[in-house]
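A single structure is presented below for examination.
As you look at this complex, bear in mind that one protein chain is not there, while each of the others sits in place.
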Amino acid sequence: MHFLRRLLYMMLVIVGVSMLMFVLVRVIPGDPIAKALGQGADAASIKKMRDQMGLDQPIYIQYFRYIEGITRGQLGMSLVEYRDTAEIIKDKFPATLELILASMTLAVILAIPLGVVSALKRNSLTDHFNTLISLIGVSFPQFWSGLMVQLFFGYILAFLPITGRISGPPPMAITQFFLIDSLLTLNFPAFWDALVHLAAPAFVLSLAPLANITRLIRANMIDEMSKDYINVSKATGMPQAVISFKYMLRNAFSPAMTMIGFMIPLQMGTAFVVEQVFAWPGIARFGAEAITTNDFNGAVGVTLVISVAVVVTNFIVDELYGVLDPRIKLRR
Amino acid sequence: MNDENEKIQVRKEGITRGLIKLSRNRLSLIGASFLLAAILLALLAPWIAPYPEDAGGAVHFERQLKPPSFSYLLGTDESGRDILSRLLYGARISLALAVVVLTIAFFVGVPLGICAGYYGGKVDQVIMRIADVFSSIPAIVLALAVSVALSPNLINSMIAIGFVWWRSFCRLAYGETLSIKQENFILSSKSLGASDLHIMFREILPNMSSTLLVKLTLDAGFAILVGTSISFLGAGASPPTAEWGLMVAYGRHYLPYAWWPSLFPGLAIFATVLSFNLLGDGLRDFFGVEVE
Amino acid sequence: MKRQFIWMTVLSLMIGWALGGSLQVAYAQQKPIQIRLGNAMAVPGLDPKDQTNASALNVANNLYDTLIYPDPEKKYVPWIAESWKVSPDGLKYTFRLKKGILFHDGTEITAEDVVFSMDRITTMGGNIATNFKTIKPGSTRARDKYTVEFNLPDKYPAFMASLFLFKITNKKLVLKNKQPGPYGENGDYGQKFLQTNEAGSGPFALIEHKHGDYLKGKRFEKYSLTKRQPNSVDEMIYYFIPEMVTMATRLQKGELDLTDTTIGPSIIREMKKNPNLVVEEHIWPATWMAVINNKKPPLDDPYVRRAINYAFNKEVGYKQILAGGRPLQGPLPEMLRECKDTYVYPYDLEKAKAMLKQSKYSADQLKEFKMEFAAVATSERFKQIGLLFCSNMKDIGLNVQMRAVRWDDICQAAQKPETAFHFALNANTAKIPHSVAFLVWFTPEGHGVGYPMGGIYYSNPKVNELIRQGNEAMDPGKQSDYYCQAQKMITDDAPVAFGFENIAQYPYWRYVKGFKFPTGAQYFEHRFDRYTMDVNDPMFRKNQGW
Partner (left out) sequence: MSQDLIVEVRSLSVDFETIDGALKVIREVDFRVREGEVVGIVGETGCGKSVTAKVFLGILPTPPARIRSGEVYFLGRNLLTIPPPERELLKQKIAYIPQDPTGSLNPVFSIGALMIDMIVWRMSGQSLGVYLRKKRSPLIIAQAENHAVEVLAKLYIPDPRSILRKYPMELSGGMKQRVLLAMALSGQPKILIADEPTTALDATTQKRTLHLIREKMEEEKLAGLYITHNLGVARTFCHRTYVMYGGTVVESGKTAELLDTPFHPYTKGLVDSIPRLSGRPFSGIDGQIPDYLNPPPGCRFHPRCPARMPVCGQEAPSMVQVGGERRVACWLFREQT
């Protein structure tokens, strides 16, 4: 029941998004069709094309046609790449997903020890240091930190590639995740290749979530410390390691789960800049181009996909939260 | 027992207590002072900038990409303009952006949030669902789309970001209202027949002021981040405006041979955002409020 | 039961891995000779009817082929066409095609295809069409399987030269893939198909195109127009790299073999130090000019326009922003210019102010005008020249604001005098080696074409007449005479702010052989069927992993 309600509500939001974006891009000035037909296209053929794409009908008709198109798995022709936006997204989404997942994993892995340690060493120098770090982490303009990473690791130390996802031939496509595919096909050169390409953008992208998660975990850990159950487990002689990294962390981490959910939209947004800087062939880069070049189908398509991703992740995260923290399950 | 005749300690009260807390938090003091400095520099830019004309249309290709030196403390950019001067003028833009964005966001978001929280039911549903729609699109993406729709320029990008930002204030105000609504003094003044408007804006609003203040401080930084990002992507300020994001966008083309045109503007953004965060963090502890 | 499952999975996994491994090995064994070219601009679409930017032209030249081929001495030589003749009145061009020239799908090129290609261009429009404006759809005929005849309504001396842009397209293939569209039984004329596919007969066949990322083509084995030399290129890869620096770094790292001309002088200077890199420098036959919308006040006043020409500091432009070059003498690049003594506006603020005094607008009035200078947002050099121009204008009290605009928007705006920008920077490259290609923009014929130059809207009856006479004149000497006078007149009216020609710098690795700088028909320098690689050069082995 609860599940169904959530699902319904998800649909609602997504429809809302599609409407919002649809209206937004359709009011963009300038005639995209003239561009699509190429310069010097005569008025007649432009008119024809407009009719063909139904741009002269009232906006709500256009909207319904668009939705109907979606049901057929079409998102309309992109004026940037001259093919159906759905195809483009199919091609480019894995790249973005790989990037974001990598960054989030990196963030979580680093955040847990940082958070726990700075909570245990509360008000110590380490702690202040960590707080500062976490504040710094969220203060970087990622397009700039991206450039600086390129400058330092790409040019000065010259051991990371500057841009792109891979320089050699890509591995045989199975999951579309280069790291995984290359491993499955024992294609280790490609794996290394993909890895070094992934490293810099993933790192840049992970800074903000790393900071936020560390911060949250620290705060929660400190709350947990004052809980009676800590006293009891201490009194029963349980070792500090188990207490802080198992008992407290489990309590402290489940709220962080939701935080991670909230981070996803931010990450998707940040990817727009990061993929630009690192010429990462993902949907974010395409989306940025589509939006800034009046490619209305591309723009709506990408935004739609992204917001679906966002909503779904939040949904999953909530469910997971329930698993990690029985209190939630019981409350339902 | 010696400690009984130690010197009498006085219990600190209210503000003094807070101030001590705040002063203990050196970081936020640093942040605050940097911001103050930034604002001053921004205001005084025309008088203190070594080459004020460089912030405008002036170009001096004969001295393009000169590394930092005594005459050009932070070097010159691809058109031979003094980077320091442009940074100073850029500060005006970034701060203005923060102000504009937050004003829009505040005056749209907070009232909506309070209404939703106060009336509940249908109003709540409608407003908050809309807020959900907005918050399921990443801020940068939506802002980008809006500012392109309004035809890209500095002002439009500010408006666009504001248009995107209201949602988070709405959420915050909504949550706060829900909790404050339950307080006795609200119920009592309701029973005394105070008008809804009075309750919402004379009684509920003041009670979330500290939270909002913290939120404003923290978001100022992020607003600047989004703003510069949008300019970087080419949907914001257009040349020759001395906008920090734009400066980085142009400077990047001369890496690694000339690092200064992209390094310093980025540092400026970073420092500003950081100090907003430091200050906001301090205020958060000061008021003991939680703002996600 | 459970066990079986485990075994199954283990087994299948192993097979999968083995397969993958073997594939890897297979890949490692065959090593084609690649040429990897760095391009700044992405190719929007592959349709030969609108090769909208340098990259597109470049790619089209390798995927498609033309009736004739540019040649330094004879101007052009037979190619798909083996011979041709022009009717005495100069209105009918008849081409005889070679037999047995194949499209990539193996079908033979016939007159039908040529007719189809021309009709397609003239019907659909698109920026290539501007070179064949006068030809009516349907006026082109196939006399027999191998004979085509083009019928021009009036004389067009640049016709032959224009054919360099006329890419022969595979009729059957296109029509097989047509979609419903506005062109009657031709549907969409295969527009959708040709955006992402290729229907050509060029030396290279398309393998794949990842938009904004790379375009891969492999040598067309049955290509018969150039014979294949040892160590010639098997695979061409265009990488699209908008960031100049990234391009430079990838070249230096050996991830590219050569690049286009976008790398800035500052970086080229570094490259010249590297003995393994060659940097070719040529005066690029292009006219850098600030297009002026002659319809918008105060720019409708020749005195104002002259003033602008005097105030525009060209030297800074080509010396400090570009890699070098020379000021433009009139509307044509040196390479194609008939007369050598056209006037060059020197940088002279006094003269400029004097001119403004004579204009019909008072100084105060002039201050009032808020004018816009459109520079292509994606080009650093354009934006810098824009800034230079604006500050130059400030010096004589003209208020010009630079706007970084997308190329398409400039072209679109140019289509109407009201929308066309006051100024738009343009570097008009000689795609076809003929004056008319440049002069046409200064006649009503060029007005409102979706190209920056289309936004000039300058018209001077005398000029029109002279050009017409030039076109009519059959005798080359006479022709250039007329053109020359026209150029002088245009220069005097200053319908644009004349800029400069620049030095183009082509960096490439020492082992790349066969670069030939074309004369006027640009973008043929990267016809990769003429390129060979010095496979014994250690750098080659290193860069291509041999």
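Observations
Every chain is named by a letter (A, B and C) in the order it is written, and numbering of its residues begins at 1.
What we mean here is this: a contact is a pair of C-beta atoms (placed from the backbone, for glycine too) under 8 Å apart; a residue touches a chain by one contact, two chains touch by 3 or more.
Note that this is a predicted model, so its numbers are computed, not measured.
Residue A:232 is the one among A:158, A:173 or A:232 that touches the chain missing from this view. Although one chain is hidden here, its contacts on subunit A can still be listed: residues 123, 225-239, 241-242, 246-247, 250-251, 254, 324-327, 330.
Convention: only the chains that are shown with their structure count from here on.
Chain centres were defined as the mean of their Cα atoms; on that basis the chain farthest from subunit B turns out to be C. Centrality by C-alpha centroid: the chain sitting nearest the overall protein C-alpha mean is A. Of the two chain pairs shown, B-C and A-B, the one joined by more C-beta contacts is A-B. Rounded to whole angstrom, the centroid-to-centroid distance between subunit A and subunit C, based on C-alpha atoms, equals 38 Å. If each chain is reduced to the centroid of its CA atoms, subunit B and subunit C end up 46 Å from each other.
Centres computed as Cα averages put subunit A at a distance of 23 Å from subunit B. Of all residues in subunit A, those that touch two or more other chains are 155, 292.
In subunit B, the positions touching at least two other chains are 234, 252, 255-256.
Those residues of subunit B that touch subunit C in the complex are listed here as 57-59, 61-62, 64-65, 78-79, 234, 238-240, 250, 252-258. The touching residues of subunit C, when paired with subunit A in their complex, are 16-17, 19-21, 23-24, 27, 44-45, 47, 49-50, 52, 124-127, 129-130, 180-183, 192, 195-196, 210-213, 241-243, 245-246, 249-250, 255, 406, 408-409, 411-412, 415, 449-451. Of all residues in subunit C, those touching subunit B in their complex are 243-245, 264, 266-267, 270, 316, 320-321, 377, 380, 383-384, 386-388, 390-391, 394, 401-404.
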